[in-house]
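For this depiction, one protein chain was excluded, whereas all remaining protein chains were kept in their positions.
Chain nomenclature is as follows: A and B, assigned in order of appearance, with residue numbering initiated at 1 for each chain independently.
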Amino acid sequence: MQWARGMNALTFSRRRFLGVGAGTMAAMAAAQADSVFRGYGAHAGVHDPCTDGRVVRTVCELCFWKCGIQAHVLHNHVTKIQGSPLHPLSLGRLCPRGTGGGGLAHDPDRLVRPLVRVGPRGSDRFEAVSWEVALGTIAEKLEVIRRRHGPEAVAMFNHGAGASWFKHLFRAWGTNNIAAPSFAQCRGPRDVAFDLTFGAEPGSPETLDIAASDCLVLIGSHLGENMHNTQVQEFADFVAKGGDLIVVDPRFSVAASKARTWLPIRPGTDTALLLAWIHVLITEGRYQREYIERYAQGFDELARHVAPFTPEWAAAETSLDPELIRSTARRMGAAAPAALVHPGRHATWYGADDTQRSRAIAILDALLGAWGHRGGIFIPAGMRLAPYPTPPYPSARPAADRRPDEAPFALEPIAQGLRRATLDSDPYPVKAWFVYGTNLIQSLPQKAETIRAIQSLDLLVAVDVIPSEIVGYADVVLPEASYLERYDDLIGLSWRRGAVALRQPAIPPLGDSKPGWWIAKKLGERLGLGAFFPWRDIDDYLEERCRRSNLDLATLKRDGVIVGPERASTVEEGLALSFHTPSAKIELSSERLRERGFDALPVYRRPADPPAGFFRLLYGRAPAQTFGRTANNRQLGELTHGDRLWLNASAAARLGVRNGDRVRMVNQDGARSEPVAVKVTERIRADCVFMPHGWGHTARGLRYARGKGVDDGDMITRVDVDPVMGGTGMRGNFVSIEREG
Amino acid sequence: MRRVMIIDESRCVGCEACVLACKNENDVPAGMYRDWVTQEARGTFPELSLSIRSERCNHCQDAPCVTNCPTGASHYRGDGTVQINRALCTGCRACIAACPYGARFVHPDGYVDKCTLCAHRLDRGQGTACEEVCPTQAIAVGDADDPTSEVARRMRRASLYVLQPEAATRPNVAYVR
Partner (left out) sequence: MDPHVEIESTRSLAGALGATNWGWEIPVYLFLGGLVAGLLMAVCVVALVRGRERVTEGMRRGLLATPVLLSLGMGALFVDLTYKLHVWRFYTAFKAAAPMSWGSWILLAVYPVMVLLVLAMPPAFLMGAWREGPGTVGRLTRWSEAHLRGLAMAGLSGGAALGVYTGVLLSATGAQPLWSSGALGALFLASGASAGVAALMLVEREHDAKELLSRADIGLIAAELVVVGLWLAALLTQGPAFRAAAGLVLWGEYAPVFVGFVLFGGLLLPAALEALALKGRAAHSRAVPALVLLGGMLLRVVIVYAGQAVPLFPA
């Protein structure tokens, strides 16, 4: 049947496809099962060859951004995924990861049955069992641990929207040891720094008014290779309109290539540059005077503090041109308040410098008046969402992640702290780990420590969609249905307008996998915590929550999102600014830091130079991947891998290394990497090397990812902990290069 | 009507969402690409420039693939696009030898395949798969004969250029910097 005129080529192909594959649906499904991509189907009369009519609006989970998406379904197969035009974060468009979500739902290596370990822990040998047996085993062991050591002996690690059920479960169980590596291993320092300065974090997603900005400074952000959808959309608008882009990066990133000025900074010296910029703004009076007088405190101390930090001083530290430092500061000042220094996201670089460096960024944003102004950092609003009523959580012992006075400013438990507590049984024993959606073997640095801690546990449970490395160590593995196959709790968005999105299934769960709400409820009931899961099922839960929140669930199911009313998010729109700090003002100098014996204002400490013949190891993101969680995705694997080690061309010439050669890295502690392919390029300084994080998988079950690229974690044997909030600085390692063969 | 695609290079970040959206929309087999991203870095540290482009069949108005096709399988559709009639394709691959852009590939089923400019979508009033997914709105598709269209607007820019101009194929896909 011709559904479009003149489509002889394409109509023929369907007829031919039909001719070839004609037969049973099963035969066709079986034939299709081998191909990674679905486009055409035999459904004549269907408007879009990729769908049998079902387009489900739901929420992506390929990264933490949580864009609204539209999943097209054909014969219970997700054929293509688009951005939802209704969702404020996607606005109809999507990054490559979300576009390739079908590669996760239809990953042939997915976990489909509950598993119980049969070999020694870490041998990756399991037998499939029923949910009865799996949950029963877990409940039994947890009870034993509770009786012996108390409920606080259980730690829960998590990442992702679906963790909400399990955080609820373990709060109900009675432990405060609930940590996400994304804090102390990633955004922690900048969250703490902005909280100390403005009384609020930059947000997740960050509430940056990029498109309206006149001057955008990226320091430690490689937006563009970092594919946070909305930010990249606004970044493109900013570039296209001719905004003043200043990029600070030892590497000529994609963002750097679009910048008016690229500052190829010596790694580790960013704080010096920031202090010099602050110096210029203050000494030349180019900061937002009225804004500071009205909203900030500690200015005089700041001015005195930065007096010696001239561009000339910073130039020597950073290897940048002092006039360029001066002129870029002036440009920021001229554009203010529509000037924005991006807070960055992954901020755990050097340890003691991290929170302070982020503080310097926050101070700079304050001087520019960015906070609360158009073109700077807007003030978001969320949707008022009523919870489903459950009993109050029992009181529990304080979390074990920190010793008294350790990391006093951490806003959440620190993941590696729970690891240490497990190893040392200090302040009390931790005997069980429940891991949801985070591959601790790759996400925590110092793998050997993680494995040692795991071996000391009485119980390790992993809930995951694919058999990542952590799954190989578990005693019980619970297969969760992928994000395309399940409901999750309502997903609130704090943005210019608040919104609430619904994750709902597009296709049924694969095999015996189950949605998280079901797993948590069933486990909770076995643990005697049924009162905390009083709803019958997810429909009951969602209906009640929506009713109490004045949301129409039918609309939510149809549109995937309900957006709140228009409101002011900047001063220009009429918003009144307020700061949730003890002084109710922007705290340029931080009394709270000073009281705890930390620098009240950022101080620059020169980093160590790489030893002769060594390069500082830098790592980052690749646009088509989300660190390690997408390495097994066969759709994303069709794209440029980005799994090579970037090496400066002159340095490579001296080493006799050519583009594409395989080399091994040997770090300052003698750790040797597996062979990795080299990208010889002019796009990076000669004193550092760069590689994306998330490759080098060893899990047997990840048949596609195994052996691709190398794990930078193997080279990160040295970790510098930020004493302010416990962040693990991971860029203090140096590697030498050995040619392979 | 002349369908054209004008790509704004300054917006493109090389994320390759366009590559994957096309693969899903058009069932492009593993290892093959109807569209792809090319990155060209020039210069020596620190004087560097980077050009990033999403590329595909250029739907030339003077297409060497159409000229060289012995059976008429490669043909002008009349709307500005070049298409392949699979019924006529013998897989001789003279078109692949003739394409100055390397845009064609051999489908595992035997015929030669390439970007169709999502004609099946354009006919329905939708955008191409790559255009719709692109987070930076780098890709615009439309009617060059409509002066109010986004593509016509882009075509008026001074930085408009085509790939391999020496091939003189008069492509309907062009770029602005």
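The rule is short, and it goes like this: contacts are C-beta pairs under 8 Å (C-beta built on N, C-alpha and C of every residue); 3 or more make two chains touch, one makes a residue touch a chain.
On a predicted model such as this, the values are computed, not experimentally measured, just so you know.
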Selected residue (touches chain absent from view) among B:C15, B:C89 or B:V133: B:C89
Which of these, A:A314, A:L484 or A:L639, touches the one chain of the complex that we don't see? A:L639
Of B:V37, B:V82 or B:A138, the residue touching the omitted chain is B:V37
What does the interface between chain A and the hidden chain look like in terms of residue numbers? 638-640, 659, 681-683
Just checking the interface: what residues of chain B touch the absent partner chain? 16, 19, 31-33, 36-44, 55, 64, 67-73, 87-94, 96-106, 109-112, 163-164, 166-167
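Going forward, only the chains that are shown with their structure count from here on.
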Rounded to the nearest whole Å, what is the centre-to-centre distance of chain A and chain B, using the mean of the C-alpha atoms as each centre? 33
Note: in the complex, chain A contacts chain B through residues 4-10, 12-13, 16, 35-40, 47, 49-50, 79-83, 92-96, 99-100, 102, 223-225, 227, 229, 232-233, 235-237, 239-240, 252, 254-255, 257-258, 262, 264, 623-624, 634-636, 638-640, 648-650, 681-686
Residues on chain B engaged by chain A in the complex (per definition of touch): 8, 10-11, 13-17, 19-21, 23-31, 33, 37, 41, 43-46, 48-50, 52, 77-78, 83-87, 116, 119-120, 123-124, 129, 132-138
